[in-house]
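One structure below.
Note that this complex is displayed minus one protein chain, with the remaining chains in position.
Chains: A and B, in written order; residue numbering restarts at 1 for each.
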Amino acid sequence: MNNLAAYLQNGGFACETLDPTQHVETLGVKPDLWPALAAFLKTDAALDFDFLSYMVGLDEGEKGLSVLYRLYSYRHGHTLIIKVDTDRDAAEIPTVSHLWKSALLEEREIFDFFGIRFLDHPDMRRLYLRGDWNGYPLRKDYNADPDLNPVPTTAEKLSDTQPVFHTDRQTGATTTDEHRLFEEEEYVVNIGPQHPATHGVLHFQVSLEGELVRKVDVHCGYIHRGIEKMCESLTYPQTLALTDRLDYLSAHQNRHALCACIEEALGLEIPLRAQYIRAIMDELSRIQSHLLFYSTFCMDMGGLTPFFYGFRDREKILNLFEDTTGGRLIQNYNMIGGVAADLHPDFLRKTAEFIRYLPTVLPEYHNVFTDNIIVRQRTKNIGLLTKEEAVSYGITGPSARASGLSCDLRKLQPYGVYDRLQFNEVLYQHGDCYDRYCVRMDEIHESLRLLDQLLTQIPDGDYALKTKPLIKLPEGRYFKLVEAARGMFGVFIESRGDKYPYRVKFRSTGLPLVGAVDHLASGHKIADLIVVGASLDYVVPDIDR
Amino acid sequence: MENGSLASTLVFFILAAVMVVCSILAVTTKKILRAATYLLFVLFATAGLYFYLNYSFLGAVQLTVYAGGIIVLYVFSIFLTSTDEEKNRPIRSYRRWLGFIAASAGTLLCVYLFNAMPWGDAYHAKGAEVPVKAIGNALMSADKFGYILPFEALSILLLACIIGGIMIARKRR
Partner (left out) sequence: MFDFASVTGWIDGFLRSHLSSALSFFIECVLIGLTILVAYAVIALIMILAERKVCAAFQCRRGPNRVGPWGLFQTVADMVKILTKEIMEINHVDRFLYNLAPFVVIIASVLAFSCIPFAKGLQVLDFNVGVFFMMAVSSIGIVGILLAGWSSNNKFSMIGAMRSGAQMISYELSIGLSLLTIVVLSGTMQLSEIVEAQNDLWFIFKGHIPAFIAFVVYLVAGTAETNRGPFDLPEAESELTAGYHTEYSGMHFGFYYVAEFVNAFIVASLATTLFLGGWMPLHIPGWDGFNAAMDYIPSILWFFGKTALMIFILMWFKWTFPRLRVDQLLTLEWRYLLPLNLCNLLVMVAVVACGWHF
């Protein structure tokens, strides 16, 4: 929609247009106006911003703290960024978690990093750091003195209360309420952080009634490395090394997003061959990620034999990676301006062989697992996620496409060379664990189709541009989204013109997924909780960053 | 048994000692699951006694019904019901009296049985195993020493229990 600001002014919302240079319209709004505006943006038929794609906390020094909300409308396909400013000392913003469920965890993250309290948010605990952590690390005045936060030698006593902040209508002062997380007599089981089915150090506190799951509470942060904070003290080429360590199964796509974001900011047009190489690597990554999904999904359901099938074939892709990039899990291949090295001489031949090989073994996968009646009964109608819920929880990627949400960025906002290629977006309608499984299995076929085209079309030429050793981004805010193996991976960079980024934010593909686990698994059995978790296919380092 | 009365007597006394000691432990221990475990040992020893007397059918029944069935049921009910509060609740006085009366009655019965029992070599196994066929025929026969009536009465009782159980289970939903 053109001229959103004017439309909102007519609706009675005073907001100013910021950064007219940016290609996404950015509006600034006062915190007290924000709840009404948010409700209007969500419900107005002409706007219909149903998807809060991510929130970024910012420390603007003298000007105080602020939060960026990046909104998207699946119906109209338009994007809007809202910037809400708040005071540094009394940092308070009304919550929007009742409108967009994805804000439930995102607001906790911002509270954790910036100390901004979201009023009326039902659960204002810290998300990643320990409850007794001193200071808010992403504030620019954060004191990183190790004496303030010594390495703990005792186990953390998990808080069993959820603080809620309200504003008193009369006085305007902030009051605190505490809700109990679990009642005294509830049977609470810790699934994780060391548990075979959480695929890493994720921690679910599960309240059980017999075998039934009543409530799931997610604890993140066991592998939080402060990657966003680290980026602020690294030069742009140095930050690249960290993206592979987020979602290590989408390493190429993540790095692709960061490189593309920096290249767009610099206005670089990278060689076509490099773009093709990136697409090839992205699709290979997607296949290996889905193969690993298949393996772990089977293993979580107790099928150990299919687990090895998936790993056997994933190994072949890792060998392809190793030939060209030298890395198997962490490849460090994309560079600003292209890729680090040209393809290995054998790469095209071996990849073509692999494309022919994989479809011959996939029927075996289905014979041993998919067609099994136990599998059908355990996955069908388990963990139902409707399309609206998927949007509200901010779920993207295969998990959302299983609910019929068309959200493939390669189709919606084609980047790289994807607009030159023929492929289908895999959509299922039911939104249960079985559909989430099937989407990924079908996407393997689509990726193979893409690879086939990429390999025939790939042109000769340079694999990278020559870039300056010292890269400085022009002042401004830059967004880039790519379709990673498990959804929309986003990079946000705020540059102040230095050789270091002022603020970097990675939109995690996994955080919305774990946010929905409680909703999907409550009322089912423990075994279903495991299947739901497996079908969502989160990667924990990507959640914790 | 033909292997001398010494070994056979020894086995009997070992079994008897296990039964006595575990019975006492079962009622003196403060932990309810331990009590169930000691009771299990008592039932094992009883089964052992049956095997020792060559009543292998009775021994197997003892193991299946009591050790495998009743004790598992006890343990399950302990799992599902026991809380910390119950452990510390004092026993009411009328219960003490009831317990005392029951214990006295049991003692009197034992004394009477001790007197009435023709001791001799009662704790020595005699004869061969009773064939299962004979047991089966006795259970299902309507002759003078046939057990068909008690057998059928028990079947009806168990059927009533099953129906009752189903009713209770359905009511909870």
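By definition in this document, a residue touches a chain if its C-beta (ideal position, glycine included) is under 8 Å from a C-beta of that chain, and two chains touch if they have at least 3 such contacts.
Values in this document were obtained by computation on a predicted structure and should not be read as measured data.
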Residue touching the undisplayed chain, where the options are A:161, A:305, A:386 or A:457 | A:305
Give the residue, chosen from A:355, A:530 or A:543, that touches the chain omitted from the document.
-> A:530
Could you list which residues of chain B touch the chain missing from the display?
-> 2-4, 6-7, 31, 33-34, 37, 40, 56-57, 59-61, 63-64, 67-69, 71-72, 75-76, 78-79, 129, 131-132
Could you please point out the chain A residues that touch the chain left off the display?
-> 187, 189-190, 195-197, 208, 211, 298-305, 307-309, 312, 368-369, 372, 374-375, 377-378, 525-528, 530
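Please note the rule applied: only the chains that are shown with their structure count from here on.
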If you average the Cα atoms of chain A and of chain B to get two centres, how far apart are those centres in Å?
-> 63
